[in-house]
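As you look at this complex, bear in mind that one protein chain is not there, while each of the others sits in place.
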Amino acid sequence: MINVSTLIENLQEIREKSPLIHNITNYVVMNNTANALLSIGASPVMAHAIDEVEEMIQIASALVINIGTLNREWVDAMILAGKAASKKGIPIVLDPVGAGATSYRTNVCKQIIDECKPTIIRGNASEIMALVNANIQTKGVDSTNTSDLAVDSAKSLALATNSVVVISGQTDYITDGKNVETVQNGSPIMARVTGLGCTATAIVASFAALNADKLQAATHGMAVMGIAGEIAARKATGNGSLQVHFLDELYNLNAETIKNTIKL
Amino acid sequence: MINVSTLIENLQEIREKSPLIHNITNYVVMNNTANALLSIGASPVMAHAIDEVEEMIQIASALVINIGTLNREWVDAMILAGKAASKKGIPIVLDPVGAGATSYRTNVCKQIIDECKPTIIRGNASEIMALVNANIQTKGVDSTNTSDLAVDSAKSLALATNSVVVISGQTDYITDGKNVETVQNGSPIMARVTGLGCTATAIVASFAALNADKLQAATHGMAVMGIAGEIAARKATGNGSLQVHFLDELYNLNAETIKNTIKL
Partner (left out) sequence: MINVSTLIENLQEIREKSPLIHNITNYVVMNNTANALLSIGASPVMAHAIDEVEEMIQIASALVINIGTLNREWVDAMILAGKAASKKGIPIVLDPVGAGATSYRTNVCKQIIDECKPTIIRGNASEIMALVNANIQTKGVDSTNTSDLAVDSAKSLALATNSVVVISGQTDYITDGKNVETVQNGSPIMARVTGLGCTATAIVASFAALNADKLQAATHGMAVMGIAGEIAARKATGNGSLQVHFLDELYNLNAETIKNTIKL
């Protein structure tokens, strides 16, 4: 259950401290991700060069690894940066974009999980389930519906990888393997804007940068995404204007709006 | 001549079946291309890794190859993906961005045409004419004006490559080498938004994914672009807002709007 006061305090802290979020992310969403981090008050940096990722980690407060458009050189940089972040002790948030679509993506995620130990993993249900199949000896799951199956998968992945796992969807589920938090805010049209999932990953990273309770940080990040998206959806006339309104809403988000919009 | 009922049915089919369009495209337009495909109801995936393009083709319904920002590694991936698409029998739509501007671009297009046999080629007049010069022993062309010259070039390229060729412009010309269709909708301000040509290529691919008549598919794709662009241009106050309105109009496009706007 979200503690609204803590959420508002954490958002305020991001705006005051402006943590530097180091993103190794895909070409499609780089611009929107950077703008969303600026909207919420964090500082984005995009850097993927083998020659600088380890040094960049030294000034960063969190690392986002997003495999949306990958190739071998980028994966090498992700692993280097991830190991440096792990050694430094800053949170790593993994976005396994398209895991399950090709074996290459699934295998790269498995490698990143094994070598970098991400703190938080955020994906949609099918991506998380693909990771479960790749990382866990699957035993029969007793779920009788898709939602339950997805949540069970998320819990299994969280326990197997010692991370917090987020499944985005109509309801977002956030779990450390034992506890499960949910976020009910959002709008179906958000799925029609490319990269809002990737944006969620980066926003979660900005909360994780300043909050040692990773289950809470991930939940707060998803709540803020859902609230801004839901208000933006009311104002939008299509997926083009939704993206614009979404950034504006995130930029203007305040205690009153959060309290009036959040669904607990 | 466009059959409006068939166009509307084909658009409806895209929205129902949401074909997966695999894009190997340039950095500048990736975000807008993905959003435009989501606007029309298709599913975009951007993937260029040598390690996955062939596998990605197995779940795709069409392939877009766009050379806007290319280098050797990307060209290798384009060829691999193109051969896999050709073997699987799904349509390949080539966007020869900047053909003629450098010999490298012209030669890469020639290589892609030779090795991948694209189904549809969409460019502006100068790009198409550069491909004609590279691919065809040019004989004297009898055209007395630029439009006619461009259309003759498109017809020659279509026949030489066994493809449908689209020339974007104030009037769009679409030809299989014998028949020539035209699209009259659109607005001059569309040329002031980067990548709307690339978007057209992707929208054409989403129609080609579900329609075996490639001349018709390409014509429908260009008609939908022109209609959405024309309405968006009426609402826009510059090229920034045009991009936003364009996506919204594509998202909201319906039978009534098409019937009221199309110029036959």
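Couple of notes before you dig in:
Lettered A and B in written order, each chain numbered from 1.
Everything below uses one rule, namely that a contact is a pair of C-beta atoms (placed from the backbone, for glycine too) under 8 Å apart; a residue touches a chain by one contact, two chains touch by 3 or more.
Bear in mind that the values here come from a model prediction, so they are computed numbers and not experimental data.
Per the touch definition above, the residue from A:Asn31, A:Gln170 or A:Asn254 contacting the chain not shown is A:Asn31. For the chain missing from the display, the contacting residue among B:Ile14, B:Ala49, B:Leu70 or B:Ala209 is B:Leu70, taking the whole complex into account.
Listed residues B:Pro44, B:Pro96 or B:Gly195: the one in touch with the omitted chain is B:Gly195. Of the listed residues B:Pro19, B:Gly98, B:Gly197 or B:Gly221, the one in contact with the hidden chain in the full complex is B:Gly98. Contact between chain B and the absent chain runs through residues 26-29, 31-32, 68-72, 98, 101-105, 192-195, 236-241, 243-244. Touching residues on chain A toward the chain that is not drawn are 27, 30-31, 34-35, 38-39, 44-52, 55-56, 59, 73, 243-252.
Note that only the chains that are shown with their structure count from here on.
After Cα superposition, the angle needed to carry chain A onto chain B is 120 degrees, rounded to a multiple of 5. The mean-CA centres of chain A and chain B are about 33 angstrom from one another, to the nearest whole unit.
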